[in-house]
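Every protein chain but one is kept in place in this view of the complex.
Letters A and B mark the chains as written, and numbering starts fresh at 1 in each.
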Amino acid sequence: MKSSHINAQIALLPAILIALVVYCGTTGWTIWISFTNSRMLPSSVMVGWRNYLSLIGNERWVVSVTNLFVFGALFISAALVLGFLLAAMIDRHVRAESLFRSVFLYPFSMSFIVTGLAWRWLLDPTLGIEKLAHAIGFSWFHFDWLVRPDRVIYTLVLAAVWHAAGLVMAILLAGLRGIDGEIWKAARVDGLPVWRTYISVILPMLTGSFATATLLLATSVVRLYDLSVAMTNGGPGVASEVPAKFVMDHLFERANVGLATAAASTMLVTIVAVAAPWLYYQQRGRRT
Amino acid sequence: MSTEPRGKRPGRPSIGSGNEPSGRRPQKMTTGRFGLYAFLVITAAFFLTPLYVMLATSLKSMPEIREGNLLSWPIAPTVAAWVKAWSTACTGLNCTGLQVGFMNSVRILVPSVLLSISVGAVTGYTLSFWRPRGAEILFGALMMVAFVPYQVFIYPLVRIFSYAGLNNSLAGIVVVHTIFGLPTMTLIFRNHFAALPNELFRAARVDGAGFWRIFGQIMLPMAVPIIVVAMILQVTGIWNDFIFGLVFAGRENLPMTVQLNNIVNSTQGEREYNVDMAATMLTALVPLAVYFFSGRWFVRGIAAGAVKG
Partner (left out) sequence: MPARSDVSIRGVEISYGPVRVLERLDLEIAQSEFLVLLGPSGCGKSTLLNAIAGLTDVDDGQIWIGGTNVTWHEPKDRGIAMVFQSYALYPRMTVRGNMSFGLRVAGAPKADIERRVREAAEMLRITDLLERKPSELSGGQRQRVAIGRALVRDAGVFLLDEPLSNLDAQLRAELRVEIKRLHQRLGATMIYVTHDQIEALTLADRIAVMKDRRIQQLGSPDDVYLRPANKFVATFVGSPAMGFLLGKLGTDPSAPMFEAPGVKVPLTGYAFAERPVAGQGVELGIRPEHVLHGDGDIAADVEMVEPMGSDKLAWLRIGEQPLSIRLPAETPVARGDRLHLKLPAHRLNLFDAASGQRL
């Protein structure tokens, strides 16, 4: 063994430790706890699937999961559509291009806490835009979605789209700029109208960028926590609860570690089921 | 619409007989173009509104907030709310303002950024050039973690940390940021190094340079741009972190985001929206400054962190 290779092994030690202890170790531990009757203190009494069964019967968990899917579907599609529109328009050689780009992307630099608090204020049912509408004469205007259990999740979508549409725009714009200019010339010679070129020629060429953007958005959906905390704190009632918040609350406030870890494990399994084939596909694609 | 040919100078003999177009195409504002700008401007207004409203609100007095409207610019702008948010706003009974959180965030930020970038750079370098056995598996594991919700790791990690005496300490939160920054940091450094010609590495080996010398004297100087990108990613990411600060930093070291949320949700007395908004703006200031000063680099950071695999 050459000495340089030993150095290489040593250099990887922190990463290996982190991977083994933190990623594998804690994951295994979490899964194990989820089969015990741990409440506030850890316990090693195995209770089988009991935590999972109570999870399924837990109304707050059901709401959280439903919310996550509704939020995820709406947020990802809205952010992709808006981001693509913005990218395509900016790509049409507009004036003040960099100004527009900066304006669309700046929310992404801010935290979900800041985003949540800003939108919470804007949508405040008494002092927010409803009052503004009344002040300028639209007395019929009514906007109290932030405190309506059946609508509150859409306000989270609104804030999240505001936060992330610029990200999609930036990724797609980079993709658009990478497209050979001769494609456009060919489309013009073929007499394709601009919008048609975007739909039939450019869009299929951007699948890679769309995949990247979707992946980033999906990751933030799964991790959705801060936004809900800052904007509604899960309310009104449990109407805007999300799984990550369910886990955190049961870990640290409600002292039901068994249930919390069962919820976390459920999240993990779902993610792995979705991400593993994708990663595998990616790896293979890179090799060939 | 008549298209009078332009670009012909008087006195110059015209080419052709008369009215066919020549010279530069006349610029015209078509309806499509108009619609495009209208859409962009309206969307830009939508994007700017929250920032404007935050700023306007933070400069108003409470009576003006209650009576006036959301979009109006303050009649008598005052920074009183900013001063209060910074130095005397309360969380519970503790009224020392956001400055405490600011200092905590800085104390967390500096070592976390340095440590996470160092570990990521060394790991990325080793994976791209030395490819020891199991490198692929390690990289795969790191990439997998980039998608996994943190909730899976948190409870055992809290237990491990309290066992190791790292709980509720600055060191603890720095380690946490390093651990969870590792996938992205490794990824961007690995991708950067993998794009360099392998012959460079070979030339250095023939010159007799070893593992650390190739890293320090050849590769690191070539990684300056990606280090800048990594700094931008980590500074904004760590500053904006909420969940790790909440769980691992401990009462003494709560970062600014956590303190901001506590201040806004503090139930003591009447809610002061102007102070809340000033506090929110203050917390957003660092990432906004990074964003506006780094310009295109921020976008590069997004791109670098986005190319998974």
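Observations on the model:
As a working rule, contacts are C-beta pairs under 8 Å (C-beta built on N, C-alpha and C of every residue); 3 or more make two chains touch, one makes a residue touch a chain.
Because the structure is a prediction, the values reported are computed rather than measured.
Checked against the full complex, the candidates B:164, B:194, B:222 or B:289 give a single residue touching the omitted chain, namely B:222. Only one residue in the set B:107, B:159, B:205 or B:271 touches the chain that does not appear here, and it is B:205. Residues touching the missing chain, restricted to subunit B, are 197, 199-200, 202-209, 213, 217-218, 221-222 (touch as defined at the top).
Here is the rule we use: only the chains that are shown with their structure count from here on.
One inter-chain figure worth recording: subunit A and subunit B are separated by 16 Å, centre to centre, where each centre is the mean of the chain's CA atoms. Listing the residues of subunit B that touch subunit A in their complex gives 32, 36-37, 39-40, 43-44, 46-51, 53-54, 57, 65-66, 69-71, 119, 122-123, 125-127, 130, 132, 135, 138, 140-157, 159-160, 179, 182, 186, 205, 210-212, 236, 239-243, 247, 257, 260-261, 264-265, 273, 276-277, 280, 283-284, 287-288, 290-292, 298-299, 302-303, 306-309. Within the complex formed with subunit B, the residues of subunit A that make contact are 3-5, 7-9, 11-12, 14-16, 18-19, 21-27, 29-30, 33, 42, 82, 85-86, 89-90, 92, 94, 100-114, 117-119, 121-122, 127-129, 131-132, 135-136, 162, 166-167, 170-171, 174, 194, 212-213, 215-216, 218-219, 222-223, 225-226, 229-230, 233, 243-244, 247-248, 251-252, 257, 260-261, 263-265, 267-268, 271-272, 275-276, 279, 282-283, 286.
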